[in-house]
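Here it is, the structure in full.
Missing here: one protein chain of the complex. Every other protein chain is in place.
Moving on, here comes chain A:
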Amino acid sequence: MEVTLGQVLALLGAAMAVFLPGIGSAKGVGMVGEAAAGVVTEDPSKFSQTLILQALPGTQGIYGLLTGFVVMQRIGILGGNLLPLTTYQGLLVFAACLPIAIVGLLSAIAQARAAAAGVGIVAKRPEELAKGITYAAMVETYAVLALLASILMLFGLKLA
């Protein structure tokens, strides 16, 4: 079977949707983990609270994987029958991947900063954890919106 440029572009989009937010989440979760470890040295009982904050910037990576998976499903790579995509179709898929790929990467890092600051809240006033979570969740909104845009675009494309 001949490989078309469209197929390459579509797969490239899927790959970007997975790896860019993945990098962002890895970096973000790491950043919050560093801040959390500092607090836990002082008071090990705060482990579970800081763990929640650490998990928050991890969702972008999941959203990215999810988008990548939807692409794989749509272009038929999962079933083993890769659709013969035209170059334009491939570009369409590629474009649909961009929102979550880019917003995922950057929002994970921005969210990690907010969450790491939230770890500071937990250090001094553990009862105010919810406020720290809310600050971080404010950032997540944009990742959710980007995910939604990417997925709606992918579901809307007619590829077969």
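What we mean here is this: contacts are C-beta pairs under 8 Å (C-beta built on N, C-alpha and C of every residue); 3 or more make two chains touch, one makes a residue touch a chain; residues count from 1.
The definition used in the following text is that contacts and distances are computed from a predicted model.
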item	value
Name per UniProt, for the chain absent here [options: "V/A-type H+-transporting ATPase subunit I", "Peptide/nickel transport system permease protein", "Iron-sulfur cluster-binding protein" or "biotin carboxylase"]	"V/A-type H+-transporting ATPase subunit I"
Residue, one of A:8, A:82, A:98 or A:151, that touches the chain absent here	A:151
Absent-chain interface as seen on chain A, which is shown	52, 55-56, 58-59, 62-63, 65-66, 69-70, 78, 129-131, 133-134, 137-138, 140-141, 144-145, 147-148, 151-152, 155
